[in-house]
Each structure stands twice: as structure tokens, then as C-alpha cells.
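This structure is in C-alpha cells; I'll ask about it shortly.
Heads up, one of the protein chains got dropped from this complex, but the rest are sitting where they should.
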Amino acid sequence: MAWLLAILETLLFIAAAPLLAGWIKRVKCRLQNRKAPSLFQPYRDLRKLYRKQPITPHSASWIFRAAPYIVFASTVLAAAFVPLVTVNLPTARIADVIVLVGFFALGRTFQVLAGMDIGTAFGGMGSSREMTISSMAEPAMLMAVFTLAMSAHTTNLSQAMNYVLDTGLVLRPSFVFALGGMMLVAVAETGRIPVDNPATHLELTMIHEAMILEYSGRWLALIEWASQIKLMLYGVLIANIFFPWGIAQDFSLQALGFGVAMIALKLAVLAVLLVLSEVLFAKMRIFRVQEYLSFAYLLSVLGMLSHIILEAARVHH
Amino acid sequence: MSLFFAYLSVAAALISALTALATNRRLALDHLSQTLLRRWPAIQTKADKLLSETDYAERHRNSLFILLGISGICALLAGAGILTSNTIATDTLPLGLPWLHWHIRLDPLSGFFLCVLGLPLIAVSLYGPGYVREFEHGKYSLAVLGLFTGLFVAGMELVLLADDAFVFMIAWELMSVASYFLVVFQHEHAANRRAGFLYLLMAVIGAIAIILAFGVLAGFGDGLTFDAMRGAVLSPAWASVAFVLALTGFGMKAGLVPLHAWLPEAHPAAPSHISALMSGVMLKIAVYGFIRFGFDLLDQIHWQWGVVVLIVGSASAVLGILYALQQQNLKRLLAYSSVENIGIIFTALGLSLIFLSSGQTELGTLGLVAALLHCLNHALFKSLLFLGAGAILHQTHEQSLENMGGLIHRMPELAATFLIGTLSIAALPPLNGFVSEWLIFQTALQAGNLESGVLRSLIPTASAVLALTSALAATCFVKLYGVAFLGLPRSEHAAHAHEVRHRGMLAGPAMLAACCVLFGVLPTPLIGAMGNLTLQLTGFQLPNTSALGWLWLTPVSPETAAYAPSLVLIGTVAVGWLCYYLLYRRTGLEPRRAEPWDCGFGGLNARMQYTSGAFSMPIRRIFQPVYEIRETIDETKEGPAQTRVTALRYHFQVPDRALLVLYEPAGHAVLRLARWAGGLQTGNIRTYLGYSFFTLIFLLWVIS
Amino acid sequence: MIAVYLILLIPLIGMGLLALLGDSPKAGLINTRCNLLALLAAIWLAVDVLWNGPQLSIGRMLYIDSFNVYLVALTAFVGSTTSIFSGPYMQHERDIGRLTAARLKLYYSMYQGFMLAMYLVLTTNNMGVMWVSMEGATLATVLLVSLYRSPESVEAAWKYFILCGVGIAQALFGTVLLYFAAEQKLGVGGDALLWTELHEHAGVLDPAILGLAFVFLLVGYGTKIGLVPLHNWLPDAHSEGPTPMSAILSGLLLNDALYAVVRCKMLVDGSLGTHMAGYLMMGFGLLSFLVAALFLHRQTDIKRLFSYSSIEHMGLMTFAFGVGSPWATFAALFHMTTHSLTKSAIFVTVGHAAQLAGTQRMDKIRGLILTQPNIGWGLLIGTVAIAGFPPFGVFASEFLVLVATMHDYPWLTPFLLLGIGLAFAGLFRHIQAMVYGEVPEGQKPIEANLWPVMLHLALVLWLGLSIPGFLGNWFNQATQLISGGLPQ
Partner (left out) sequence: MSITDLDLYGQAILLLAGLIALTSFLMLGQSRLVRLVVIFAMQGFLLAAATALAAGVLNYPHLYISAALSLVLKGIVIPFLLHRLIRRLGLHRVMDTIDHPARVMMAGASLVVFSYYVSLPVVAHSPLVTLNAIAVSLAVVLLGMLLMITRRQAVAHVVGFMSIENGLFFAAVVSTYGMPMVVELGVAFDVLVAAVVFGVFFFQISASIDSLNVDQLSKLSEVDK
């Protein structure tokens, strides 16, 4: 039963990801006074891509062809570990938050390798930038989740959420810092403005797009979908770790229903925040990104330290 | 039984060393057999067949490595045997000083490291025959290579078996000096000679530090056997002196910053299968020495030591990988990454020391297990990578990444095995590198259990550094693989490379790759096997990890953290295959081959792609303060008055700060001192008489 | 006891014999034979002493105990192996016309004369006679240093003569004082200089005088050991003389001078009851060790290089004897053996290397391993051994010295560490360059008899791996004798 539920949740996750993307586009258009496409445009795009015949460059190796599947699979697995509407699912036991980060890294690695596989200048450029950014973002992310893990005494996500739920609303300075860090990282990792611009193909600014420049057809679809799932993953992480209220703690129907509604609401709100930031800020130069990310890193480490110094100082074992 | 296997492995290594001397001695051997075996014609005919002209060389070459392989297998058996059977085998050999015979002891700790030694050794013995063939007709004699390889291996095995300071140091120095001869094997390159000299010099100094550390224990425990030393009761001050000496000595061999300077010089200089042994195994022997000294011989542990080790370890980890990122020479890059991994291991050891000193035995044990596991993992994937690098070198004769590229098309099988090595050293799930780093993070996350707030805030900072390190490591090795194997070939050699012919040269790395996957997916039994070991060192055994069944890894408790790599692997494969099935099999749209689009720029060629230097440029900019970057841009100008710049060429070097700041000044200081000393030898006899006159006067004055 | 007389008689006869027909082509063989005979006698004596313990000759002029008997054996052994090498070597020198018949006569007879003096220094029981024969050793070798008559060799010989003469004179003054102190207690007559007597009654001798005496003796014999700052003659004499003589000088003469000092130390310690002598020796030893290690870095001449390394090792031994604990003493005795074996082997190899390259300048010698592997490897392995790498014996003694120093004078260990590091770097930076690398023009293989080298190195290797029982007994007994305790 639990396993079935877990699989269902994962499927829901996968299915809902394009919807979130559509929502974000829509809100953005509204804020920019443009006419918005329908909410389901992403699904149409994906379907269109599946139908198209993919093209492999001559110099491509098997890595180029395998990468989309690996990227997608690793993202889906990551999605499976993260409690969406309910905690205490068995999948949450398979892997904890460190493994989650590991899986992001795995997917990214193959994406980058695929980018370098063709031997185009853009592929290399994108890969180099992607790795640079991630090598600063990943530690920040780890620090942020460690802060949570240390106060919850677990790296297991559903345990941690339980912990937050049980202790109720406590104003922890560490969580505030961690939340800040986490949000900055999420923006960077999902390739949004001000770090990267998913909508551009302007040579010198693109990062993520530069890597997948040579992809087409179903491969491109898989990658796009994977990045939509990733975006949603970060959203869910932020939402459920820092504001877990409303997530179902048992498997009763109305609890689950309420959980779905709540997560949808939270994600919608987060999406609006994201869009606001995207509309308000301009994309920054690649070498400014390091300052941005080291600030995220700093926030997370501060969160950790403030947990150690301010909150846990009187804990004795 | 295990001890017997251990002796057997040492013997096999020594025999292989002796066999090496028979290179190109066929006639002598033949003559010998004629004279000796005249009585027994049956054996003589066999001997004649063995010594027959036809492919004697190949048979001889293989026999060397078969013996090494036997040595490795025996080491593995001995280690596994002692690890599983909870016993300690001791023995005394009638060698050494008249009042101090060689004490031999095989316990779980040494057993574990025998396994760490055994696996790469077997791989090397598979790989070797194909690799050394190119030295056959060169000016460098195979005899030297084989002799010192055997001695090197025997030395490492003896270090693990030693149970008194004397035999330990003999074996240790044997290991150092034998590996020196291997480093300078290709001695016509001045760089190799320099590397060898630096290596041996630092080995000497490190060894003296270790001897002195033993000296302290021997003084208090009056006796040079390890048993006597265990009994030594030291004042904290003396204990710290001993500990610092040991850390210096073993750290110098392990390559801790700033004592690592020899490492990136020496490892690239040696033949690749030797680099694999040096980087994969010898560094672990140093770690073994440190564990033996700090966890076993010293009676109590102080938390300050842990802090020192933690700081040094973190520094080594992050600096090591930062320098590795900027290397363009493949083997140099791998060497620097060894510095990084040793740093990670010592970070874990530091955590373990801190926890043990503050009475948190189970967490201390966890740290120790993490460190040991990472030792094994690094031994596996670093040897794999060095063997792979050797194969590339063997096929392309290119050292520099900038001249490689596109090898995945030329050497697909090697590329596949190398990829596994890359992924595991980049600590990606579900491979083995990730498991040990996961455990280290789990240890660090328990910092909350400590009393002292200072430590509680120090450890998270260290884990932050660790996180940064592993992220940079991923970048570094993605760069390595992407530049070397993917894209378009950057040189003629790379373009015309082909897969290695000798199957062994693939079998060796493949075996290691298999181990990487296996230990990555099923780490639980391995950790279970370390129970006796930790019981012996810390008096604690990790709670049986099967709280959720043996598939799960739950070091602390199921609630705190759980990781089921095998399920993860299954899940990934399942999803991947599902997509493949749905999207490919069903739609059945065959992909079309075409020119890359590349934003519409046509005429793609190899010089347009990102080079290794370009790939790591952003990191170079971001971490500017760490490096001493030397960039040069030379322009070729043409036209009237050389105004028009027709071509630009950009070079950069990132010399090691430690060399510039510590080592070169020290060298100059010595020379200055020597010049001063030379002033004593004026050459004028009257001055000399004056010396002796004033010495006499001075002494007389002192006496009365 | 007859063995002792044989040991003294054989070189005496040999000296006379070779003085007559030292220029005949057979001379080398005769020389070797004499030494081998002496070696046999020495072994006989060794076994004798091993079974029957210390022995006094009639008239108590000669005294053999476990301390000097193994030095006698060592001296005989190194003497013979070196003579085996010296035969062809000197023949080659004569063939290329560096030597005349008369000088060959001088060389061979003085070789035996030197051996005689060495045996006498070791076996005599009379401090006066010890001094006389020590001076005799100088006189025997001084003309060999200037054998080639080149300006440098004459200069070196002159310095050797004057400095050692003056030094040894001070030793005589010390002996006089010793006699003076003894004869107040033991009465006038020959006994008062007998080491056995002195050692027996050391307790009652006047400490003030013995202290004074030791200073003179140390400065005197220390000059011969080559302790800094009394060492200046040593590198010159070693580098300018014929190579076999360098081998025996640094393999034997230095040892025996050190032996004399240790004998005196035993007396002085007995009388003073303080550790004064030990401190002096430690001071000198450490100074020599460090300064010599520095000198190694500046050398251009290969034989000079190794003579400085000899100074360095003698310094280490002196230091170890000064420390005086059983561990240290055992180490020092063991080091005496391994060092003289290894160093004489190295000098033999160096001689060949110099002949092969036609020069002693190190920057002219390159790529030995490629030119003539056995010489190259001999030099390299010898250096590795002398630098104290296991499994060679030198390592065992250095190991014990370090441990013992850490035990008794921990604050001195940094200097030892520094010294060993410096010495290794100084030695190896030159050797590596000579052994490896490209072969220069006109460097051709020569026919060389290297089995003395192999024999020595094999012995050192064996000693490093395991010390045979009887030798172990010697060392233990000698350690007991000197330090009054057994190591364990």
C-alpha cells in the first residue's frame, strides 16, 4: 500500500512539473503585460518534441545518446525521495537529503559530459560554467540542509519534516538563514534569472541552454521535462522543509487531499515569488554569480553556526 | 593460516624481485640448468623448454607479474581471513638485532590494509605484462623495474606485518627507497631525477620523524616492541610531542599539505602501474601507520590532536582539489587529487579523534570506519584511473590533456571503465566514493553531541569545506573525462590512437571498476566486516547495520539516516530503461546523423572546443587568492611595423605555492649555510693550527 | 695468544719484504697474501677470545678484549679486501705512468707499515705505546699522500703531517699527565701506563689531573678522528692520496683513533664519576656531524665528498659514544663496523669511477649506470647504504642512535634530524647526478674488479638484516665493557 502510494506520488510529481512551469510562464507574462499562453502549453511542447525525429551530430558518442535518459532517471529518482503530499513513505527511507544532492550531481554530470561530447565551443562553455556554478551552489545547498538536519538530528527528509511539525512553529534564526540560502541556490541551480536565463539563446549569456544546444526530439523533451521536475523539486523542498504544515502525516484520504491542495498552494505562491524576482532583477555577468553564490554559501554556514551557537548551546547528551 | 598467507605474499613479492634479475640472462640460466640438472634429465628437459629461445622474454615478463598477482591474492586472503576470524596472529623471526628479533603481528587493522593492498596489486599484475613490454627494448632495463617493484610491494606488506619499531622502519624505508628507484626509472629526463631526489629527501626526513616518535614511546615504555609501547604511560606533553612527530612523518608520506610537495612530482614520473601502486596503496600504508600510532599505540587521545588533524585534513582536501583543477598533465592531476582524497581521509580521522577523546565512542568508531572505507575506495578508483592514464599514455604517448580528446571513439572499452572511475572519484551515487563521503557527512552531522561549543562550531565548518571539496572534485573529473575522452581529438596521436591490444591492460582496470560498483552498491557487508577491527581499536562495533535489512546502510540509527544504494541503483535503471522503452522502442524514430548545429556557426574544428585550461578558467578567477598564476600571452604580429596581430597564444602555469613559499627558501638557506661553512676550510695551514690551538685553550679554560 | 704475535709479525715481515721487491709485478699479490694471512690470524684470535675471554700477553704489553678484538678482525678484513683492489689499481696507475718503481716500493711497504701500526694501536695495553704507534701510522701514511708529487698532493701531505703531528703531540702530553696521575698511586714503573692497571684503579686516580689529561687526549686523538674544527687535514689527505689509501684511512685509521679516545673515556669516567668526558664527546660529535653535513653540499671532488661523509659519520659515532647508554654504545660499535665496510667499498668504487671518467671532478662524471652498470650501481647502492637506508646495516645504528638520544637527550634530536637530512641531501644531490643521466663524450667502460665492493655491501646487507650470534656477543660484551650495561 505504502509503496503503491509512493509510486503514485512520484507519478503525480512528474506529471505536475510541466504544469508548474506553465504557471510560472503565465504569471510572468501577466506581470510583463504580455498575452499568456495556456497553462498546458509545456505539455504540448513536450508532445511535439516526442514526435520529432532526433538528430545526432557525427562526433557524438554513446554518452550523448544515453545522457537524457540518465538525467531524467536521476531526476525522477530524486523526486521519489522527496515527500510531496505525505511523509513517512518508504521511499523516503531509501535515501536521505545527501543522496538527493548526490543525484542532482549525477544528473548534472551527465548533462555536462553530453555538452562536451560534441566538441562545440558552446557545449564546452556551457559545461564549464555549469560546473563552476554548481561547484559553489552544491556546498551552499548542503549547508542549508545540514542546518535542518542538525536541529532535527536526522538527514532523512520525512523525519525532519515530522520534527518540524512536532515542534510546531519556532522562530529559529538558523532556519531563516538556511531558507535564504536555499532560495538563492534554487534560483541558481534551476537556471533562472539572475543567474541564467532559460529563455535566451544569446551565445555569450547562456549556460544551461548552451549545453543542450545540440539536442532535439525526444532527448530534448526528456531534458526539458527533467529540468521542470528539478524546478519543482526545489520548490517542494523549500515548501515542505520550512513550511511543512498541511502535509499529510497519515494515509487517510482527506489528509492526502488536503496535502495535495496545500502543496499546490505553496508552490503557486513560491512560483509567484520567483517570477517577481525574475521580473525585478536583471541577469548578472557570469563573474558576478560567484558573489551571489558565495553569499548563499555564507548564509547557509551562518545558519549552521547560529544553530550551533544560539540554539543548541544548552543541549547536553 | 592467515599469517601463512601473509608470509606467502611477501615471499612471492621477493621472488618476483629476484626473478627480475634473470632478465636477458637466458643463456646463463640455461647453462646453470645444464650443470645442475644433469642428474635428472626429466626436469632438465622441462627446464630446457622453459629456457628455450622462443619468447623467453615474454614468459619471463609474465612470470614476474604472475608472482605479483599471487602476492596480491595471498595478501587478500590473509586480510580477509584475519578480518573474519576474530583473532590476532603473532610471530617472531630470527632476524634483526641480537636483542630485538623481528616481531610480526597480523591483526584486523593490518588485515584490512592487506586487502587494500591486495586488490590494486592483482589489477596491476593483470595490467603489467602489456604495459612494460615497451620497456623491453628501451635503454632502461626491465630487471631494475621488476626488482624494485617486487621490493616495493614486499616493503609495503612488511610494514603492515611489523610489530616492533625496528622492523617497521626497515620495511618503511625499504618501501621508500624501492619506490625512489622506480620514480627515477626513466632517469634521462631531468624532471624525473629532480622528482626522485625531492621524494627521497622528504622520505628520509619523514622517516626520522617517525623514528623519533617511536623513540618517545620506546623511552617511556622501555622497549622497541609495539607491545611495550602500548604499555607506555606518557604525560600529555610527551604524548603530544610523539603525536606531532608521527603526524609529520606519516603525513609527509601520505602527502598532507604542506608536506605534499613531492607527491605531484613523483607520481607522474614513475611508470603508470607504479604510480597506481604509489598513489593507490603506498599513501594508504602511510594512513595505516598513522592509525596504528594514534589509535593503537598511544594510550590516550587529546581533543587538540583531533582539531589539528581536522584542520590539516580539510586544508589538504580543498587545496589538493583546487590545484588538481588547474593541472593539464593527466597524471599530475591525478596526483593532486590523491592529496585531496588523503585530506578527506584525515578529516574523517580528525573527527574520529575528536569524538573518541570526548568519550563518544560510537561516533568515533563511525568516523574511523568512514576513513577506512574511503582508504579502500580511493585505493580502488585511483589505481583504476592511473592504470587508465597509463593505457592512454601507452597508446597516444601524450601526457597533456590539451593533446587528447575524442578517445571514447578510439578506445571505447577503456573509456567505459575510466568513466566508472571518474564517477566514483567524483563521489556520485550509487558508486563507492559516495558511500564513504556520505558516512563522513553523517559523522560530521553528529557534532551536536559534543560538549564543547568550539568543536561544535568547528566541525560544521570543516564539513562545509568538505562539501566544497566534493563539488570541486566533480568539476575536476568531469573536466578530465570531457577533455580527454569526449569532443574532437586535439592532436595527431589522439586522432590515431586505438584500443589497447593486450587484454590484461583492460582486465586490470575492469576488475577495479567492478569493485567500485560492487562496494558502492553493497557497502553493508564490508562495514560489517570491520567490526572486529573497530572492536580492537576503539572497543566498539557499529550497531549491526541490518536495522532495515542488509540492503540498508544505517550507521547511526534508522531514524537518523538510511541509504539503500542497491535499491537506488535498481530504481535508476528501471526508470531509465522505462523511458528508453517508451520513447525509443515505441516511437521507433531512428535518430539522423548530421553536422552539429552549433548556433549556426559552421566548420567546426578541434581548436574551437574548450581546452582543459579554458574549462577551469572560471575557477581560476574565482579562487585567484589561492593560486600563484603565471599567465603569458605571446602575439605574432605582421604587416608594416608589426602592427597587425595575426595570432595570439595564451600560456598559463599554476606552480605550487608550497614549493615557492617553503621549499625553495629552505634550499637557499642551506646553500647559504654551506657557503659559510666553506669559509672554515681556508686552505691556510696557519689558520688550521689556530683552530686546534684555540680549541685546546678553550677546552682547558672550560675544564679548570 | 700466539695469534696476536702473528698478527703483529706478519705485517712487519711484509713491510721488509715489500721494501725490497715492492716494484716487482708480484708486489700486489704479496701484499694481498700478507693481509690475508693476517686476516686468518685475526679470525683465529677472535675465536680464541670469544671462547676464552679477554687475554693479557706475557709482560702485559698486549691486551685483547672483546672491544678491540672485533676491531682487529675488522681492520684485517678491510685491509685485505682493499689490498685485493689495490693490486690492479696501482698496476693501472703505473701503466699510465703516474708512479715510478721506487714509489711503488714505498707504497707497498708503507701499506704493511700502516697495517702494523693499526694492529699495534688496537692490541697494545700500554697507553704510551698506543701513542707511539698512532704517530707511527701518521708517519707511514704521510708519504703515501704525496705519492703523486702533484702540488696539491704535497700540500695535502704537509698539512696532514703538521696538523696530525701537533695534534698527536697534545695526546702525548695527555698521556704524560695520565702517567703522572697513575704513578702517584701505582708507583713508578711501567705498570702505571698499562690500560688494564689504570682501568682497575681508575677510581683512585686524581680526577683533576685526569680531566686535564682527557682534554689533551681528546684534542690529540680527535685530530686523527677528524673532529671539527680539527678536521681540516682529512679531506685534503683523503682526496689527494691514491684511492686504496683513502679507503684504509677512512675505513681504519679513523676507527682506531676513535677507539683510543673511547679507551681514555673509560678511564676518565671511572675516575671522575661525572659525565664530563661524555659531554665533550657529544659536543664535538654533534658539531662535526652538522658542519660536515653542510660541507657535503659544496664539494666538487668525488673523493673529497666521501671524506666529508666520513667526518660526518665519525661525528655521529663520537656523539653516540658520548651519549654512553647501552643502546647508543651498541649503535656506535655497530656503526664503526658498518661504516668502515661501506665506506671502504665506496672508495673502491669511486676509484674505478674516477679511472673510468679520467677525472675526480664530479661535474665531469655522468651517466655511470649507462656507461658501466656495475660501477654505477655499486656507487649508488653504496651511497644508499651509507645514507642509512635499510636493509643495510648503517640504518640499524642510526636508528638506535636516534632512539637512544630521544631517550636521554630529547632536546638534541632536532639537530640529529637536521644533520641527517642535510647530509643526505648533500651526498645524494651529487651522486644521483653522476650515476644517472646522459653519458658524456669519451667516457668508456674499464675492466674493474668489483667483488670486494660486492662482498662488503653483501656483508653490510647481512648485518642489517640479522647480526650473527657470535658478532652479537662481541657487540654485547663490548657494550657491557664500555657502558656497563646490556641493551635490551
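Each chain gets a letter, A, B and C, in the order it is written, and its residues are counted from 1.
Just so we're on the same page, a contact is a pair of C-beta atoms (placed from the backbone, for glycine too) under 8 Å apart; a residue touches a chain by one contact, two chains touch by 3 or more.
Keep in mind that what you see is a predicted model, and the values were worked out from it rather than measured.
Considering the intact complex, the chain excluded from display touches B, C. Within the complete assembly, C:184 is the residue of C:24, C:57, C:91 or C:184 that touches the hidden chain. Touching the missing chain, out of C:11, C:28, C:79 or C:136, is residue C:136.
Set against the missing chain, the residues B:99, B:238 or B:693 yield one that touches it, B:693. Of the listed residues C:5, C:158, C:279 or C:415, the one in contact with the hidden chain in the full complex is C:158.
Although one chain is not displayed, subunit B still touches it through residues 675, 678-679, 681-686, 689-690, 692-693, 696-697, 700-701, 703-704.
Within subunit C, the residues in touch with the undisplayed chain are 61, 126, 128-129, 131-133, 135-136, 139, 142-143, 146, 149-152, 154-159, 161-162, 165-166, 169-170, 172-173, 175-177, 179-180, 183-184, 188-190, 192-193, 206, 208-209, 212, 235-236, 239-240, 295, 298.
FYI, only the chains that are shown with their structure count from here on.
Judged by the touch criterion defined above, the protein chains link up one after another in an open path, with no loop closing it. Comparing the CA-atom centres of all chains against that of subunit A, the greatest distance is found for C. In terms of their C-alpha centroids, the spacing between subunit B and subunit C amounts to 43 Å. Taking each chain's centre as the average of its CA atoms, subunit A and subunit C sit 78 Å apart. Within the complex formed with subunit C, the subunit B residues making contact are 94-100, 139, 141, 165-166, 169-171, 173-174, 176-177, 184, 187-188, 190, 193, 196-197, 200-201, 204-205, 208-209, 211-212, 214-216, 218-219, 223-224, 241, 670-671, 673-678, 680-681, 685, 688-689, 691-692, 695-696, 699-700, 703-704.
By the touch rule above, subunit B contacts subunit A in their complex via residues 405-406, 408-409, 415, 419, 423, 426-429, 434, 438, 441-442, 445, 447-449, 451, 453, 456-457, 460-461, 463-464, 467-468, 470-472, 474-475, 478-479, 481-483, 486-488, 548, 552, 558-564, 567-568, 571-573, 575-576, 579-580, 583-584, 587, 589-599, 601, 604, 606, 608-610, 614-619, 621-622. Chain contact summary for the complex, subunit A toward subunit B: residues 50-59, 61-63, 65, 69-70, 72-74, 76-77, 80, 93-96, 98-99, 102-103, 105-106, 108-109, 112-113, 115-125, 127-129, 131-132, 134-136, 138-139, 142-143, 146, 149-150, 153-156, 159, 201, 203, 213-214, 217-218, 222, 286-287, 290, 297, 300-301, 304-305, 308-309, 312-313, 315-317.
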